[in-house]
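Got a structure here, written out as structure tokens. Questions coming.
Of the protein chains in this complex, all but one are displayed in their positions.
And now, chain A:
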Amino acid sequence: MEASKQEEAAAGGKQGGGGACCRGRDARAVESSRKESKVVVPVVHDDAEAETEPCVIAVDDSSVDRALVTALLRRSKYRVTAVDSGKRALEILGSEPNVSMIITDYWMPEMTGYDLLKKVKESSELKQIPVVIMSSENVPTRITRCLEEGAEDFLLKPVRPADISRITTRMLLH
């Protein structure tokens, strides 16, 4: 299978692209315009239910980690849009009004998760969106820097179901 189809299959269906968190009754695909981050969201709820469901943007340059974090989030009933770069995440954030959380890898080429966090927190439209950082390295100064910049949480990879549960609980308390 080609990589994009494998990703989609591994994430339990297609994940959303631009205008990504789809609403509607039938499963349908909305492809992003960028072939390297084809993401499509499966929609199996009616419009009313879809409106109330949280939508998360997952950002990671690793296809394996995108599939993994997407599966974990979907298990917690989130709708997920997975993209491979901070730049792509910002494009989607610009067009998608209903994002409840961004979960991003720290170490990515061109734009790190920290860079993305800063851009989100500097934006009057986006700064209210909680941002969670993931990293495979336990670097205390990195963690502190992210939390000081406004990150909601910092998760060590590989991310586990308990990590997602913790985040979900924190979000509910907001």
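Things to note:
As a convention for this text, a residue touches a chain if its C-beta (ideal position, glycine included) is under 8 Å from a C-beta of that chain, and two chains touch if they have at least 3 such contacts; residues count from 1.
Operating definition for what follows: contacts and distances are computed from a predicted model.
UniProt lists the omitted chain of the complex under the protein name "Histidine-containing phosphotransfer protein" (options: "Histidine-containing phosphotransfer protein", "PIGH acetylglucosaminyltransferase", "Cullin family profile domain-containing protein" or "DNA polymerase delta subunit 2"). Note on the undisplayed chain: of the listed residues A:L72, A:M111 or A:C146, the one touching it is A:L72.
From the options A:R88, A:K119, A:R142 or A:K157, the residue with contact to the unseen chain in the full assembly is A:K157.
Not every partner is drawn; the one left out touches chain A at residues 1, 3, 6-7, 9-13, 62-65, 67-68, 71-72, 75, 107, 136-137, 157-158, 160-161.
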